[in-house]
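Here the structure comes first, spelled out in structure tokens, and everything after it is commentary.
The complex appears here without one of its protein chains, the remainder shown in place.
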Amino acid sequence: MKPDPITDTFSGDRGLRLEEQLLFEQDRPGRCGVDLPAPPKVKSRLGGLERKGPIGLPGLSEPQIVRHYTRLSQKNYAIDMGLYTLGSCTMKHNPRLNERAVRMPGLADLHPLQPIRTVQGALELMEQVAHWLKTLTGMPAVALSPGAGAHGELCGMMAIRAALDDRGDKRRRVLVPESAHGTNPATAVACGFTVDPIPADLSGRVDLAAFREKLGPDVAAIMLTNPNTCGLFERDIVEIAAALHKIGAYFYCDGANFNAIVGRVRPGDLGIDCMHINLHKTFSTPHGGGGPGAGPVVFSDKLATYVPLPFVVHDAEGFRLVEQADDGKSFGRLKGFHGQMGMFVRALAYMMSHGGDGLAQVSGDAVLNANYILAGLKDEMTQAFPGTCMHEALFDDTFLKGTGVTTLDFAKAMIDEGYHPMTMYFPLIVHGAMLIEPTETESRDSLDRFIDTMRALARAAKQGDKTRFLEAPRFAPRRRLDETAAARNPVLRWKPAAPPNPAPASAAAE
Amino acid sequence: MKPDPITDTFSGDRGLRLEEQLLFEQDRPGRCGVDLPAPPKVKSRLGGLERKGPIGLPGLSEPQIVRHYTRLSQKNYAIDMGLYTLGSCTMKHNPRLNERAVRMPGLADLHPLQPIRTVQGALELMEQVAHWLKTLTGMPAVALSPGAGAHGELCGMMAIRAALDDRGDKRRRVLVPESAHGTNPATAVACGFTVDPIPADLSGRVDLAAFREKLGPDVAAIMLTNPNTCGLFERDIVEIAAALHKIGAYFYCDGANFNAIVGRVRPGDLGIDCMHINLHKTFSTPHGGGGPGAGPVVFSDKLATYVPLPFVVHDAEGFRLVEQADDGKSFGRLKGFHGQMGMFVRALAYMMSHGGDGLAQVSGDAVLNANYILAGLKDEMTQAFPGTCMHEALFDDTFLKGTGVTTLDFAKAMIDEGYHPMTMYFPLIVHGAMLIEPTETESRDSLDRFIDTMRALARAAKQGDKTRFLEAPRFAPRRRLDETAAARNPVLRWKPAAPPNPAPASAAAE
Amino acid sequence: MRYLPLTGADRNDMLAQIGVSSIEALYDDVPKRARLTKPLDLPDHAGELEVERAIAALAAKNLNAGQAACFLGGGAYRHHVPAAVDHLIQRGEFLTSYTPYQPEITQGTLQYLFEFQTQVALITGMDVANASMYDGATAAAEAVMMATRVTRRTRAVVSGGLHPHYAEITATHARFLEIVLDQAPPDPEGDEDLIARIDGETACVIVQNPSFFGHLRDLRKLSAACHDKGALLIVAVGETVSLGAVEPPGAMGADIVVAEGQSIGNALGFGGPYLGLFAAREKYVRQMPGRLVGETLDVDGRRGWVLTLATREQHIRREKATSNICTNSGLCALAFTIHLALLGEEGFRRLAALNHAAAVQLAERLGAIKGVTVLNDAFFNEFTIRLPRPAAGVVDRLVERNILGGIPASRFWPDQPALANLLIVTATETNTVAEMDAFAAALGEIL
Partner (left out) sequence: MRYLPLTGADRNDMLAQIGVSSIEALYDDVPKRARLTKPLDLPDHAGELEVERAIAALAAKNLNAGQAACFLGGGAYRHHVPAAVDHLIQRGEFLTSYTPYQPEITQGTLQYLFEFQTQVALITGMDVANASMYDGATAAAEAVMMATRVTRRTRAVVSGGLHPHYAEITATHARFLEIVLDQAPPDPEGDEDLIARIDGETACVIVQNPSFFGHLRDLRKLSAACHDKGALLIVAVGETVSLGAVEPPGAMGADIVVAEGQSIGNALGFGGPYLGLFAAREKYVRQMPGRLVGETLDVDGRRGWVLTLATREQHIRREKATSNICTNSGLCALAFTIHLALLGEEGFRRLAALNHAAAVQLAERLGAIKGVTVLNDAFFNEFTIRLPRPAAGVVDRLVERNILGGIPASRFWPDQPALANLLIVTATETNTVAEMDAFAAALGEIL
């Protein structure tokens, strides 16, 4: 097919939008992106287990590698580029100071198993992070080691199991709102519990009556997100905590949304027993294309004795790591070494930057921005639950009814407009849910432009401009991808093509 | 006008291609991207010269700043993205090791006026760079301080003036080939010389006969680029040097193209008297959107006594900086402090990485890549001069004759294909010149793709597919810009718009 | 407040448009008595210079490995990471994006994860690999849980050569899932017999190669024994660089391979964040934990990548998920894949050879000291020596000479006197011969 001079190019690239092959397709045997000296001649001590045959790794030079990843990066959307509305994920600005701090050789080039007296500064830093988190949550104990939010959930729920086991209590039923994040039920089961869903009321919060009905002697705990995944504060949280405690159950709070209340409300004052904190959400450590994160868990006195190993203690001789528990109460170890140190450094830099005086402004601005979006959109779109919201604005797809445009289509059209879409179809209790979290690091100008664009899109959908949605995205590096085919016939790694039949020499010469 | 659902968006952004306003248009008074403590109260000693009135700098927060420059960067082409064919500029890969080295606190956080014994490592490093450059060029002396190539030219030509002055010689005529870079004639004049152009022969080199005719007792020097700006080695360079020396004139060699011969030919063996080296070309220091560079100059014995201040010497007590000359022969100072230290560090890292053994491969591959392009294109395009080339391939626009497509149009079409165009319309002696320099850091696959694309474009032009060229670029962040209007009515800075007449309150309420 | 773009005037305007009087009013749902009325007892906000100074002051209280001669391993290795790696992972488009839920604008992340999966499969010799776990230790626990799902059995044999952290975490999970662990005792000599522990109830055997004590073993017999009894063999690799020199677990019959990926592309960083590698035989892919990226086409027929087989994951399957993991180690995986791409076939093999050679040179030096015995026959870049006295005290004395001289086994087994004199030492390409000489000389003097 002849390329169209208006829409096509010969190379397949288009201006600054450049295609990029797989590393494996750029292989040249013998080429290398590093220069390593020849190894000294020694007698092998590999015991005859020398690796045989080629591994299959491609050979590229440094210039190609730099270009490869630069080009790949240019196919991504990121906070650094624009509004990343992905609700529940708190895509706030990641300060560059944090990146500088974590790379200080005195922190980056530290082996986790160095003698304790050579890492006093590192342990002190962990202790400082612990102090900030305990103070901000009003909780007496913290476990720093969990690797992310879901790992923090495991940590908390295991502590609850340990506490139950310790008192010989066999209760296993865990109440989980239907609106909960998928990690909550998955965690409960991974800790040997069973999950009992509780419905939401018309306001998007735990249905208090239904909750009370579920209570019983076999209830081990609730896993409740607060502010919840609808972006709402659980008004009855103090009553819920009291009711649980009355029956000897525990309150696990999913603190993924702590960013909405940090500096203004201490979860410890609400009666919870433990809560994880996503340092990669509330405390601005980068999301890095999917991780790493960190999920420290704060604990009430009731659970503090069961916290996992290791933890830092401080005495006359300095800082120490407790890696084995004397009393046997700790539920054990959950993560290699001492946790996500790099995230502790970043989070500390962030907390110190905002200070005790500034974090309330952080949460306040996050909530303000979300409500500004809510106010700006609620007449064109349909708000899922009435009233103001916390840090994220939730819409359902009622406004799209009859338009032939779905939440998915709407999201893809947002891509064309230069935005990262909101979280879609979550929470599950809202039809065609659209969960928009702007965060506090968005300027008003940015919000205004976003609101204008969303309103224009909503109007376009209602006015029957379907193409804009069904064809979307039109301007992204790829258009809609076939996910069904990907799952039906999974291709999960590159494989060399079968070598083509070499043409007979005579044919080639023709 | 209603936006077209296929080509337009409401926001004006398109997927990952995001528009960005000026900083000044994002101003909010009182907003700030840094947190500085309140200054301690002191009695002002500014002598009544306190700055009055607003400066007019815009207030933005850090998140906005990071986004602003990220978005701006995404409107650029760069070596890190693809083949940057800009001839004469040597757009080779810039190793990241160099960037790491230059940021070591022991080098980056060094004040230029510290006591000499606190900067022994820095001076030793400069001495090492000098040693490498002298050894690679076969010249006995070097001045490190010039800030870029053109500054190096000044340095060399001033040394020649100083030498002439020293012997009371008033000759002022400088021979400059018509193919020379504009900096050459500009430099000669800036040093008080007059410029006498010499033509090229049919092979693209100095016309030897014409050159000989120009010789005379008033000839001060030649400024000759070698390999020259046509990408060719000046075959007669040894004869040219001899002829000049015979009449008491000097040979300034423009070493911008040293990358073609480094490790294979020492300019000192060709009879030159001085030559600048662009560290940002041959030795891979980054071009940084236009600079900074560094232009050290090597000198023959004849000129060595006139080198500028300062320079490093080494004796029993260590390294020293000579900042005042005793003999009064130095032509003086040319640059603040001691030169482009950051470039010395990078260039040293680069030279050490390739080593004495590797630099010949660098130049060899650069020349090989250029010849591969030449061989791949010469039947579809028109080679400016016959034979093989050095590090860059030069074409003229004969192949476009009658197509209605100019070199400029062709370049703009290359943008659409994902390439940074070659140097255009330079050297001046070639009609519609296209000077393509791939450098040695381009892979063969990349060259093959480039050749295919260029051939396809050339064929398209010849087949009358004019739209592709006249409308180009179609896919870049901007299409062709009106340079005439820009020059006719220069807008060189942002100015606040006159405040719009506030609408009367009653009107606003409607 | 350098990170906050709203000004006081903005806030007032926005509140007016929302129709509330103050930000506080937006917190009306919070029980009154739970609202903080005065600032918490924490330091006030600070500028960059002040924060940087405070953290630098903490950093200065540490002895960093670059200031000493470092011979530590034990699951975290000090390798030279090319400058391009850190440069590239800091690009905002990688650093500040998240899980590629919207594939059209996250092809960059998806493609590198697809390449990462391929690399991990290749070096481990396995069919498929996921897009990373938190670390090698948690990956080991996930592997044991996966094996119980695949085999529908609940007993697991744990090698005494498995990193104690890996074993402890596995035990933590096992406890709550009623998986019974048959934990072999610490195996400093590398001669444990695991085959005897396998029976028809065994879901899996988990073994580390090289072991925590540095022993390299041929696992073919063990894998045959496992398969014989319908059990899976899980092989953990603590030092991924070893795979450039040593026969990969996949070639020795492993069913699941987990590994710590830190040692490629990632700094020591006092233990985290790291990344877990997780690879398996193709037939078990639907029981794997973690994310998977797959190839597909877009509506214009152009190749692209998407997250796939998500029905294994918590956000779709909730309580039936193969794992609760959500956020993983994306950026560490990026560092890993870039470093490995730079190395390529040739560099990876050479890096491994350099490491092995360094360790052999070190073993020769240390083994020559009177009273010191090297316990290993076969090893990669790490081995165990027996000293004539407790290793912990020796290590402390070495610190005085600026040598981080290995890990005393007592750090992990403080209560086992039999292990008190054992020291686990590592050499990598970053150790010079001068450092090794200094280490040997110092150790000789101290003993």
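When the chains are written out, they are named A, B and C in that same order, and each has its own residue count from 1.
What we mean here is this: contacts are C-beta pairs under 8 Å (C-beta built on N, C-alpha and C of every residue); 3 or more make two chains touch, one makes a residue touch a chain.
As the structure is a prediction and not an experimental result, all values here were calculated from the model.
J.: For the chain that's not shown, point to the residue among B:R51, B:R167 or B:K246 touching it.
T.: Answering carefully, the residue with contact to the hidden chain is B:R51.
J.: If you put the missing chain back, which residues of subunit A would it touch?
T.: 15-16, 28-37, 59-64, 66, 70, 95-97, 99-100
J.: What is the set of subunit C residues that contact the non-displayed chain in the whole complex?
T.: Residues touching the hidden chain, for subunit C, are 2, 48-49, 52, 80, 82-83, 87, 90-92, 342, 429-430.
The definition used in the following text is that only the chains that are shown with their structure count from here on.
J.: Count the touching C-beta pairs: is B-C or A-C ahead?
T.: A-C
J.: Counting in whole Å, what is the centre-to-centre distance of subunit B and subunit C, each centre being its mean C-alpha position?
T.: Computed value for the inter-centroid distance: 45 Å.
J.: Please tell me the distance, in whole Å, between the geometric centres of subunit A and subunit C computed from their C-alpha atoms.
T.: 19
J.: By residue number and range, which residues of subunit A touch two or more other chains?
T.: 62, 66, 70-71, 74-81, 93, 95, 353, 415, 441-443, 473, 476-477, in rising order.
J.: At least two partner chains per residue is the criterion; list those residues in subunit C.
T.: In subunit C, residues 1-5, 10, 45-48, 50, 82, 84, 86-87, 92, 104-105 touch at least two other chains, as defined above.
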